[in-house]
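As you look at this complex, bear in mind that one protein chain is not there, while each of the others sits in place.
Right after this comes chain A.
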Amino acid sequence: MIHPIQTAVVNRDGSVVFCVIKNMIQVFRWDQTKSEFVAAGQWVDDEDSSNAIKKKVSEEQQRQRAENEAKRRKIEDDAAESETAKRSRRHKDAKVPVPGAGAPPVYNHVRNLALSRDEKLLYACTDSDKALVVFALDFDKENCLILQKRQPLPKRPNALTTTQDDKQVLVADKFGDVYSVDARGSDVVDVSKGNLEPILGHVSLLTAVAIVCDADGKQLLVTADRDEHIRLTHYPQTYIVDKWLFGSKQFVSTLCVPEWGTNLLFSAGGDNFVSSWNWQSGELVDALDIDELVNPFLGDAQLAPSKFQDESNSLVEYAVSKLVTFSNLPYVAFFVEQTRALFICKVDPLVGKLMLVQTIEMSLNIVSLSSALSADSIMVTLDHRDSENAHLAAFITWDGTQFSVDGEKNISFHNCITEKLHEDPVASTEAQDIYPLYSVATLRKRAEN
């Protein structure tokens, strides 16, 4: 079977679909004349993660050797030092870590797929060397993905966005820092020499990042973390914090900035509500309680882990995985991790109030969600591992009054992707070898002392 699509991104007009399958990016284009999807490009991350680890360890070894040598000299100078003290100061080299039996498998995902604002570049992050990868897009070529550069980062990237002028990519990592990387050119900064300094940082894992613009066209960087914080910082003067948006009670997993409501910002995560903010005033303008809508779709997957479960084994924990919106249509769509339902809310664009208008139940659990901003359409990818011949993705389009599943597009996409990948060695998988598709729930904090 073909491995489920972990992440997908659709371009603004919905004509190109970028999919991540394991460590591979697959591109499909909607051919208007033929009215069907065609394969447009691919890229496989063949970087071996052990190389990066070996390099790091050997650097550490060298550093330690130099340090020990310096210490040894100092000790030799100090004649009064006793033999035992000398022996205890003998140091060992750092070892290259080798995973033992029973160690969790290492997955080399491609993550954080995103397009530049002008849609001329595609960004992705790799697990293997924790790098930001930049591709130029050229649909006249047989393979539209042209690798421009590969910038390794100090810690694992977890979210990214671009500045308004598309000149810098802002990458937020799991250590809580944001780095600014030149989006163009092929120059790579040597990270091991410490030449890359964060432009801002939280003391918490960063989960989402976005750029907003105020009335004067000044940019602010929005960063969200697993400590309930959403922070607004001036850009490029990232040393000036503007404000925090207070009101989340649990981790934040997703941020969404609509093009139609200049002061509005939506967020969601481990809370049982979806938040609508006026980021100019810092006010939480609406918190849409989603308990009742979500409840019918919850199952065993949402039971809290046994270690944190209550006596009646009924403690349910769910998390919103992703929120998306559109260019002109004042709607937001979101889904809860490991469920089948896609919720669509209408937004009052002036005050930011949210109202649920539609629930679309898919045949399978939703893995990822993306929207074609100006085409008012949505793409979801599906966890098809337990069902033979099921679709890997579904397209949902706006018909002027409501959203509905586009059956024809689904079939065309299914035919195209199965034809392209049914014998592909990277994409093929057994049901038990599937990459972890659900990681948002693990962001929940479990307090120690």
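As a convention for this text, contacts are C-beta pairs under 8 Å (C-beta built on N, C-alpha and C of every residue); 3 or more make two chains touch, one makes a residue touch a chain; residues count from 1.
The rule we apply is simple: contacts and distances are computed from a predicted model.
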{"item": "Choices \"Defective in cullin neddylation protein\", \"GPI ethanolamine phosphate transferase 2 isoform X1\", \"tRNA (guanine-N(7)-)-methyltransferase\" or \"Pre-rRNA-processing protein\" - which one is the UniProt name of the chain not shown", "value": "\"tRNA (guanine-N(7)-)-methyltransferase\""}
{"item": "Touching the absent chain when the full complex is considered, from A:227, A:317, A:348 or A:424", "value": "A:227"}
{"item": "Residue of A:218, A:346 or A:420 touching the missing chain in the full complex", "value": "A:218"}
{"item": "Touching residues on chain A - with respect to the absent chain", "value": "175-177, 197-198, 200-204, 218, 227-229, 231, 233-234, 236-241, 243-244, 246-247, 249, 445-449"}
